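Only one protein chain is missing from this complex, and each of the others stays in its spot.
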Amino acid sequence: MISPFQIAYKNLLRDRVRTLLTLGGIMLASWVLVSLLGFNRGYERALDHDIDNMGYQLMVMAKGCPYEAATLMLQGGTGLRYIERSMVDSISREPEVEQATPILMQAYFDPNKGESGGIAGYFGVEAATFPAMKLFYRFRKGGWFQNENAAEVVMGFEAAELEQREVGDMTLVPEKNVQLKVVGILERTGTQDDGTIFVPLKTLQNISETDKITTIGIRVKKGADVAGLEGRLYQLPNVQVVSFSQVKQTIMTLVSTTRVMVFSIAVIALLIAMAGVANTVLMSVVERLQEIGVLKTMGAMPSDIFLLVWTETLILCTGGGIAGVGLAFAFARGADALARRVLPYAPKGGLVEIDLKLALLTIGVVGVVGLLSGAYPAWKAGRVRPLETIRSAV
Amino acid sequence: MEGGQSAAIGNDPERGMTSQKGITLEARGLRRTYQRGTEEIHALDGVSLKIQEADFISFTGPSGSGKTTLVNLLGCLDNPTAGELDLDSRRIFGGGKIVSERKLTRIRREVFGYIFQNFYLIPTLTVRENVTLPLAFYRKPGTDGEAEKLLSMLGLEHRMNHLPGEISGGEMQRASIARALINRPKILLADEPTGSLDTKRTMEIGEVLRHLNRSAGLTIVMVTHNANLAKLAGRVIEMRDGRAHEG
Partner (left out) sequence: MKEQAVAISGAPGKGFFQALFLLFLMAVPAWAATGCDLNSPDRDVPRLFPESTRYRSNYVSLRADQLRSVVARLGESFRVLYDPLNVPYTIYEIYNGSEKVGYIHGVNQKGQFGGIQVFVALDLAGRIKSFYIQKMSGQWAGKFRDTEFGRRFLGISLKDFDSFDPVSGKGSGRLAKIRNPAPEMETDFYGVLRALKKNLILMDELVYSTKRQNP
């Protein structure tokens, strides 16, 4: 015995092209919707991960524009702004500060990198305080340098991979021609640190012939008044303060405009697809009014006909929704790559995070919206009077 | 789907009949008037007749004579403008009350089976699926296995899994007869059942209907233009200008 579900399903096969086109529209709308929802979730998580992996919540650096500094570094390492090492001690004494660590960034020109040379960058860090900021670091081999004056380096995974370095190998600081021994190679962190070469702070200061630093990383105590600390730090002469939570908020604000726009497009796409569903089902009802009349002569009640037509809508929307979600899973990496191209800042890690819960939510939304759009055609079909639709030659 | 309900139904015409015995239809002064713009069309002008159990009645007459209108009223597909209709002594139409489509559907599915000129088989369902289609909405007890029996009786066992597009016109009409009979109706209404068929198949269908009437005692009410087909019926009633004339 045939079931109403089978009747509905087979009705959709009557005009396969029309059914496929309608399914295609729903599939595309679902794909966009679930990808966007996945992006919403993934971006914030990836950004959180990047910022958490900085290890500290605040940074203090010399006043001036780091953009210029970056450009100047790329052009040869001159023009960096410095701050006094002693500032670390005064900041450490602030009640909200759990730990402060001094950092010196330096860059040297390597004429043997690429056709016209390139910059080799180094990060001078304190063995006593910096590792404590990055407790999540794991070493592939070796470990941190043991004393602050050691002629040693710790390399990020990708930096070591590029230089084909193992623990025990030597590296050379260009321009200065200072040899340093590799004592540790980190596992991938999924952050910018993968490309970093860490040197003991004093060693780098000696190489650079300076006793100053460029940055102070600050970890704040849990529950501390970060805003209050920031306010006091702003009062320090010739420095500026960067709060990563504010950075995150600012980035999220920037990105949220994009998100709202894309979300609107997804909603519009969904509504257009649903209008297509309503139109398809309505057309198919109008085309078989006589058949519906005959079904009523067989004993189908108006509610039976309503459910039959509504089931067709449900099949279309669920099928299209599942196909769209499937496409989203399959092309998540492509969506990730596209997002990276378009966004002003894209953290490392997956930007588009789609899981089963999100997939089911999307299919649910598509199903519900679809049922709403199929209600009118189903109601119209239910109201058909057999006599008005069945015609015989008399 | 209310397949189990009919066992509990009493002699309420709106809820259907319990009896498996034959049924009588009695029409008194049935009128049907349509409004076409400002004009009133009197399609039926006071028709009275009685249909007994196991009758095979054929309504003939020219186009516009009211045969289909009458059969539609007898088959509870429409409300009359005036007049009464009793089904086994129970009043269906009368007293000027309009019977709702919902109530008419309940009566129809208990009592009537219908076949039409254009077959109206669903093209994406197989013959077997078309025949069992009514059971998806309403199922009387004891109809298990009925489809295979009907298809075999009507010579369609080898076409069960074919689509309507793969069978002949005569086979399609036989399939629609099987569909009309699946829920064991008391009365089979056939509106121009051979209108789309050639002479050979017309007589085939006529023989099928006669066989159903004689061997199974099925009451058949048929509308036809075809005089040869009409002769197969036990009673022939000619319709003229909305009135019935039994010869």
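For reference, chains read A and B in written order, and residue numbers begin at 1 within each chain.
The rule is short, and it goes like this: a contact is a pair of C-beta atoms (placed from the backbone, for glycine too) under 8 Å apart; a residue touches a chain by one contact, two chains touch by 3 or more.
Remember, predicted model here, so these are calculated numbers, not experimental data.
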Touch partners, limited to displayed chains, of the chain removed from view: A
Full-complex contact with the absent chain, from A:Pro4, A:Gly24, A:Gly121 or A:Pro302: A:Gly121
Residue of A:Gln6, A:Ser92, A:Gln192 or A:Thr318 in touch with the missing chain, whole complex considered: A:Gln192
Hidden partner chain, touching residue among A:Met170, A:Val260 or A:Leu360: A:Met170
Contact residue for the chain not shown (choose from A:Val242, A:Ile322 or A:Leu338): A:Val242
Interface with the unshown chain - residue positions in chain A: 50, 54, 59, 61, 63, 65-67, 69-70, 73, 105, 107, 110-115, 118-123, 156-166, 169-172, 174, 177, 179, 191-197, 215, 230-231, 234-235, 240-244, 246-247, 250-251, 253-254, 344-345
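Basically, only the chains that are shown with their structure count from here on.
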Whole-Å gap separating chain A and chain B, where each centre is the average of the chain's CA atoms: 66
Residues of chain B defined as touching chain A within the complex: 1, 63-65, 67-68, 72, 77-78, 101-102, 105, 108-109, 112, 114, 116-118, 120, 122-125, 129, 132-139, 147, 179, 183, 191-192, 195, 223, 225
Residue numbers on chain A that touch chain B, as the complex places them: 1-4, 6-7, 10-11, 13-14, 290-291, 294-302, 304, 385-387, 390-394
